[in-house]
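Report on the following structure.
The complex appears here minus one protein chain, its other protein chains still in place.
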Amino acid sequence: MDFNISDKGQDYLRRVKQFMEDEVYPVEGHYHRELASRENRWVELPVIRELKEKARAQGLWNMFFPDETHGCGLLNSDYALIAEDTGRSFIAPEIFNCNAPDTGNMEVLIHYGSDQQKAEWLTPLLEGRIRSAFCMTEPAVASSDATNMEATATVEGGEVVLNGRKWWSTGIGHPDCKVGIFMGVTDPEAHKHRRHSMVLVPLDTPGITVERMLPVFGAYDEPYGHGQVLFDNVRLPKSAIIAGPGRGFEIAQGRLGPGRVHHCMRAIGAAERTLELMIRRATSREAFGRPLAKLGANPDIIANARMAIEQARLLTLKCAWALDTKGIAGALQEVSMIKAVIPSMLQKIVDDAIQIHGGAGVSDDDFPLTALFGYARVLRLADGPDEVHRAMVARLELRKYK
Amino acid sequence: MDFNISDKGQDYLRRVKQFMEDEVYPVEGHYHRELASRENRWVELPVIRELKEKARAQGLWNMFFPDETHGCGLLNSDYALIAEDTGRSFIAPEIFNCNAPDTGNMEVLIHYGSDQQKAEWLTPLLEGRIRSAFCMTEPAVASSDATNMEATATVEGGEVVLNGRKWWSTGIGHPDCKVGIFMGVTDPEAHKHRRHSMVLVPLDTPGITVERMLPVFGAYDEPYGHGQVLFDNVRLPKSAIIAGPGRGFEIAQGRLGPGRVHHCMRAIGAAERTLELMIRRATSREAFGRPLAKLGANPDIIANARMAIEQARLLTLKCAWALDTKGIAGALQEVSMIKAVIPSMLQKIVDDAIQIHGGAGVSDDDFPLTALFGYARVLRLADGPDEVHRAMVARLELRKYK
Amino acid sequence: MDFNISDKGQDYLRRVKQFMEDEVYPVEGHYHRELASRENRWVELPVIRELKEKARAQGLWNMFFPDETHGCGLLNSDYALIAEDTGRSFIAPEIFNCNAPDTGNMEVLIHYGSDQQKAEWLTPLLEGRIRSAFCMTEPAVASSDATNMEATATVEGGEVVLNGRKWWSTGIGHPDCKVGIFMGVTDPEAHKHRRHSMVLVPLDTPGITVERMLPVFGAYDEPYGHGQVLFDNVRLPKSAIIAGPGRGFEIAQGRLGPGRVHHCMRAIGAAERTLELMIRRATSREAFGRPLAKLGANPDIIANARMAIEQARLLTLKCAWALDTKGIAGALQEVSMIKAVIPSMLQKIVDDAIQIHGGAGVSDDDFPLTALFGYARVLRLADGPDEVHRAMVARLELRKYK
Partner (left out) sequence: MDFNISDKGQDYLRRVKQFMEDEVYPVEGHYHRELASRENRWVELPVIRELKEKARAQGLWNMFFPDETHGCGLLNSDYALIAEDTGRSFIAPEIFNCNAPDTGNMEVLIHYGSDQQKAEWLTPLLEGRIRSAFCMTEPAVASSDATNMEATATVEGGEVVLNGRKWWSTGIGHPDCKVGIFMGVTDPEAHKHRRHSMVLVPLDTPGITVERMLPVFGAYDEPYGHGQVLFDNVRLPKSAIIAGPGRGFEIAQGRLGPGRVHHCMRAIGAAERTLELMIRRATSREAFGRPLAKLGANPDIIANARMAIEQARLLTLKCAWALDTKGIAGALQEVSMIKAVIPSMLQKIVDDAIQIHGGAGVSDDDFPLTALFGYARVLRLADGPDEVHRAMVARLELRKYK
């Protein structure tokens, strides 16, 4: 038994931590204030571009890929701790070109993309020149049940025609976001796992309208954002379908394993940063003659946060290790477990941190707590709500007794 | 035992409900969209003025006052259910001139104000011509411990001089907000309950700067808002001190009983509306072949919400009744209990409603759930954090065994 | 609005409290030690008989009946607070002839019994000369779903024949327990609410075997106990069927309203006594230089207990009042709510009290906490598990929106 990551992983982790200390944390405050001061916040500030170049020059780039061709040859369990560290800052993931949904989209292209698709879209994504969106969830139906999907990707001769309204298309507000992966029903009569297709769609194709950007607890998460997008008779050559018609469900499944580890580890990083904020506040303020950290149930709150984070991290590392050693099929329950556990864990800790901050906790001017809260709250819904993941855990558990 | 309110109360309640149905709910949506479309949202839209006049003409005005001179002669227990109903809409309380902090400020003036103070400020407040703020909480210290207060109200000859920085001065952004009640230390050597004064301060007095408006989960709650206010050598005649120097703590205590009932009953109204939203959503969407309302733990969530609301309402009504029959001194534990219980209850129900709404729940565009969440979250801090109220409940409980 | 009970209720409540102080609390300790020292604990100790006579002589007898003929003419809301007081002591309910399941069984006989049934069984029950059992739950099936019931009450000519195995037949171990009410299927083809009959069965009828007494967390609750009872071709005249064949479900429904109020109010009395124990312990022991009551989260635990009890009591009183003013049909949701809320509330408070007592809390030698825990734990299952009541609350809630 060994809870240490590989030597290579440790080397990368050390370098990422150093980069965070030297380059990221020092500019965060300024970055957010600068962006907030802009009339148009849907822009990439130059500092991001500069840091991306620095990170890339140091080889801290695309680290999420397990292979050495596209990534750095790190195991999922190695990268997990790196993802945690990048999760401590809202701006870090992009700087290392490890931001969702680009990570998942790149993986899809590597595993399922045609040579042409790779040349056209994978290369610039790998280089961080463009960004991408994933268009799956729909406003009109409960998306927790994939069979509810109403959007269509109809094959007509040599074309595929996209129709439907999607929302929570994350990242679509970014000026560099050039391409999306659209999921729709191609053959409604087919088996429910053979019905959907994924289509690679350039966002300047006629018929695409970003109807609005969706706020999360009042925040638009500029310059990325979450869009509601209308696809109205969007026509593409049939070759835009990834891996051919009817394979959408299969691709979606494969996309989710490592992606959930990344999401969860970033959330753990966010939880660590929240705990740090909580403790700094609780040790610097006094009431009734004692620092808040010593008052009433506050030590319990701090201890509970530490214990929840430790357990969440270990669960996620175990999941990453299972992916490394057994593949997605051997890690199904683990993947569902982390997605059901970690976002709620983060939400609880942020909520407690808000309480300890008092009025400063609910105002996003002084501390990033409401942004962290929104992040946690969305994560309990994104990529399947908690309920769906718990149901999956239970189903797999019952199967053991058959 | 009788859980019905008085006949008079029932008559008022029926009329308020009718007014809400006929006048308030129909305009809410338009009101919020209209305000959101304004470049300057720190304005009173005409519809509010019109509805205030209608409400006043119907005698649905200042109903929170128990006496017949200023109010309608309703008991606290009568008014409680009316407050609940107004809590279902963010715009309703002002329409009936029953909005915090004006309610509490008017009560202070009635009980402690000089004739001159009443003539100058109480009359226009009673008529809804001006609005007011309450400046107590401070950014630099843990305000849960009143002895931490740093702002000063120093008597110098015939003047009182205010210095200090306050925040969460609610309502100070409103264009009609003309006066504040400022609390500061007058005699730091006095007994800790004799140290503070409350001062009535016209907001156009030199030395007052609203440094910024504070967002709550990204929302500024226009046109009311929460301000951070600097008082820099603000000079007023000594007669501006309410009830004379050193009585600030006493006034603050008296102000809190009915005010907390109002806050809590409005929160219960908000909880009822949230439950209604939750059920409407859960019965109109399907997943896995059943409406969400029948799926998994969702019936439990609905039942738990109903049971929590019922209990919270009864606790608050009992508190109101205790205030009616025994006065504030006979209702101390009840007042602390409701403040400790109800805001958390609301937060939990809103959080569950968000989950059932899926992505639509975190976006304030379509449903008011994030605004309701922010409201609940602030209420767990405003007017004393949960912790302080629980501590008070415990202290009074232990006293029974001495 | 009036949270006071009637003058008559207050008079009875005062007298019951006095009786508890003068007669019950002083003998409790001795009673339990004496019983524990007996080889055969399935006996009525003389002190119980004496106290029953005293209580009856003072008119503190059968107070649960709302009518003046059988009871004292107290409202449900009056009796509720009396039930609470008797719930503070495990021996009190019988002393006032207000013990379950006799209370419910007597109500059934009054409302549905024939003159002959009343003469034979109701009279001695009213006089406290005999006791009774209620035989409904079955070991072989999930009894939360009444349609699962397997026991049969078959009409054959002028006879009814009982077959089946029941358990959790409470009180059947008592030497004075002479009669049971047995529920079984008479016509499996009938509508599911017309299928069952209730049969009055003398416990010395051939074919009845008490197979074993069931421990609750190791305690047998002597001399009452919970029995597993085999009914093997038990033959009775058809006149033993209460109100005729097929009316079992109807009778069961009617039986449950006031009975649940009694159960819940006794549980609230138990919670109050638990809180008293908790506070006495927490104020009499020190650790780290402070009494436990002031340490860490303990004040929160005390406050939470007080707030939960207050809310639970008000919910139950409201339910009792609804029964008084609207009848069972107007109190359906209230009845389900109290049964879903109060037992869990009690369990949580007992668990916290155990923790504060340390090792003394888990040992039933020194404090009644494990007995209280068992009582609470069983109550979450008896008379329908929590789940069934929450489901009913949700169902009735959804109905409001149709």
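Think of it as A, B and C in the order they're written, each chain with its own count starting at 1.
By definition in this document, contacts are C-beta pairs under 8 Å (C-beta built on N, C-alpha and C of every residue); 3 or more make two chains touch, one makes a residue touch a chain.
Values in this document were obtained by computation on a predicted structure and should not be read as measured data.
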item	value
Options C:E39, C:D115, C:D145 or C:D204, residue touching the unrepresented chain	C:D145
Contact residue for the chain not shown (choose from C:P175, C:P188 or C:P215)	C:P215
Touching the absent chain when the full complex is considered, from C:A190, C:A243 or C:A360	C:A360
Residue among A:Q18, A:Q253 or A:Q311 that touches the chain left out of view	A:Q311
Residues in chain B touching the chain absent from view	296-297, 299-300
Residue ranges of chain A at the interface with the undisplayed chain	1-6, 75, 77-78, 275-276, 279-280, 283, 293, 299-300, 302-304, 306-307, 310-312, 314-315, 317-318, 320-321, 333, 337, 340-341, 387, 390-391, 393-395, 397-398, 401
Interface with the unshown chain - residue positions in chain C	137, 139, 141-145, 148, 167-168, 212, 214-219, 226, 285-288, 292, 295-297, 354-355, 358-365, 370, 373-374, 377-378, 380-382, 385-387, 391
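Just so it is clear, only the chains that are shown with their structure count from here on.
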item	value
Farthest chain (mean CA position) relative to chain B	C
Centroid distance [mean C-alpha coordinates] between chain C and chain A, Å	53
Centre-of-Cα separation between chain B and chain A, whole angstrom	38
Junction residues of chain A, two or more chains touched	296-297
